[in-house]
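The other protein chains are all here in position, but one chain of the complex has been omitted.
Let's look at subunit A:
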Amino acid sequence: MLELKHALDAKGHCLLEMPSGTGKTTTLLSLIVAYMKAHPLDLTKLVYCSRTVPEIEKVMEEFRKLMNYYEKEMGMEQNILGLALSSRKNLCIHPSVSKEREGKVVDGRCYGLTASFVRARHAGDDAVPVCNFYEGFDAHGKEFPLPPGVYNLDDLKEYGQAKGWCPYFLARYTITHANIVVYSYHYLLDPKIAEVVSKEISKTSVVVFDEAHNIDNVCIDSMSVKITKRLMDKCSNSIQILETTISNMKENDNRRLEKEYQRLVEGLRDANIARETDMALVNPVLPSEILEEAVPGTIRTAEHFVAFLKRVVEYIKTRLRVQHVVQESPAGFLRDIHIKVCIDRKPLRFTAERFSSLIRTLEISDLTDFSPLVTVSHFATLVSTYTKGFTIIIEPFEDRAPTVSNPILYFSCLDSSIAIKPVFNRFQTVVITSGTLSPLDMYPKILDFHPVIMTSFTMTLARPCILPMIVSKGNDQVAMSSRYETREDTAVIRNYGNLLVEVAAAVPDGIVCFFTSYLYLETIVSSWYDQGIIDQLQRHKLLFIETQDAAETSLALINYIKACDNGRGAVLLSVARGKVSEGIDFDHHLGRAVLMFGIPYVYTQSRILRARLEYLRDQFQIRENDFLTFDAMRHAAQCLGRCMRGKTDYGIMILADKRFSRADKRSKLPKWIQEHLKDTNCNLSTEECVQISKRWLRQMAQPFSREDQLGISLLTLEQLQSEEMQKKIHQRAQAA
């Protein structure tokens, strides 16, 4: 809290690592709300970004608790408005549209009902359907702002139902004057969405990125484009649709095309763009000086533009026909496209904007058909705008199946700082926080910013409730490692199996194991089957395996939880970087032990990764190995952190690889894990590990009540106000 206040005072950015389950969210919320109350002019808004919908809901619950507390203590209604925002899919209350399952379809149908031209048509002809909720919101919603309070997604829906207003647009409209906004990363980081949703958030806001250990990857994904052969074929089809629509329109109603043309000639920026419902197609980031320029003459008329698109599409198709892997820079691509099909850089840069203008003019309400063309137009705009920090990789086939032709063009962003830069520049304080951010100094480097505060916190615990251990060898003294050279070695695989069997015999309830990749998981399980280890394991616990199929995995998870709940006990074999390792908590009996088999390095042969490593090395002086280790260790830490979700929780963390005990790996673990990792536990054999865990489990299984924590990790109001404690706090504040 102290560090956070420093950062707020300094109006700078900060990077905080706090163990999960220690009240991270509450701390952030309560201090920022208090700060907002004390300095209403310096700090007007809190934007809280989280990853998933359940996480957003959790934050809203915390906030509701906080508000209730305020009300109880202050004795009056608080004038603070907080709301959550999610996609249309989660907020729609239209009777038929909300039945749709896929987000894209919901967006498309919503657009078809609420776009400005559809509504204009509706005004003339009642048969054209519109969304009544949106009409209601548009008629009345803007005059009556949302009363202060806490609104999560369900509250918004209820409110919308009661008033007959569309909750999605209500929420989007309310963002501008709400005090606290909770939504997903993408609304701020993805330039395509950010421009629409978050444009009007004022500079004096605090932005919090929670669970931000993967923030660099989110940034990169939001700026990258992947083009496949199938996508290009679809593009050709939709260009044909465009052509026919234009010729139809020319015959029937030339006026609109003319009007658009005039506007483009005048070089006016689209006046329509302000209309909120037409935002289904948006620009990737463009420097504003370009946006102010007029659209170049080569793509001013609709036919010319379609011919232009056709050339772009055909050109990309020819590029996809290569027989070998090509890697080139955007500059090289631009030169080649100029030579081959005579396309200059400037019109290319306007592709996305011109395309969205065309779609609006043609009044096409079903956008789902055009999503491939949207992708291509984004690609064209990005490739001509950014010459640095991007690379183009064309692979004619996958590495694993070199005979199957499956050409893919990757336009990959290498610099994660590009997407997040506007956020850092615009807001006075950006807080990046997660349970596992170690090593902290890497993030400022790869995101290219200067934090004023950068701290890793530990937990104050009444008992040693985590037990990290590094197991480096089996009982037969063969070193355990997932190194490439030894991963096929039967002795290593058997030792891993024995470790799991013995741990399963000693540890109650649930055990979660993480492997480095799906491939490795499968080979190991099959050889365990041959060696009879699976049979031994099943004598103790049930076995569940994560697969690449999401539905299968969630079924396995449900049954795993069931098995743990009824006391049968279960083992879940999963993969680091998979679905289980991110965002699913194994608190209390669901995860009494986590085993990490091997160091989860990324697949280093991937060309995109190679290109990124090279870029990091050249641009930020980060060595390849440093980044790879950093990435592997943050994922390992993320996996380990799954079992620890609060102060009353306890769990064993076993790192089963010889290389973990090296200083460069060990020092990259989060501080709260390192603290409990004693030197004596760094080079254990299977048997020693089991002995230690047995003793520790016996200790942990003792009843643990609130009184035990009092005075150590939990303070009553009296204890907090005692002179001794006050002095301690004062000292800490002085020292910092």
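Here is the rule we use: a contact is a pair of C-beta atoms (placed from the backbone, for glycine too) under 8 Å apart; a residue touches a chain by one contact, two chains touch by 3 or more; residues count from 1.
In this text, contacts and distances are computed from a predicted model.
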Practice problem: Given the choices "GPI-anchor transamidase", "Septin", "Mini-chromosome maintenance complex-binding protein" or "CDK-activating kinase assembly factor MAT1", state the protein name listed in UniProt for the chain not shown. | Solution: "CDK-activating kinase assembly factor MAT1"
Quiz item: Considering the whole complex, which of A:K104, A:K317 or A:R610 touches the chain not shown?
Solution: A:K317
Quiz item: Of A:E303, A:D369 or A:E488, which one is in contact with the hidden chain?
Solution: A:E303
Self-check item: Contacting the left-out chain in the complete assembly, out of A:S98, A:S371 or A:T387
Solution: A:T387
Practice problem: Among A:S329, A:Q531, A:S606 or A:T648, choose the residue that contacts the chain missing from this document, as touch is defined above. | Solution: A:S329
Self-check item: Where the unshown chain meets subunit A, residue by residue
Solution: 229, 236, 265, 267, 293-298, 300-301, 303-304, 307, 310-311, 314-315, 317-318, 321, 329, 331-332, 334-335, 338, 340-342, 344-346, 387, 405, 407, 617-618, 621
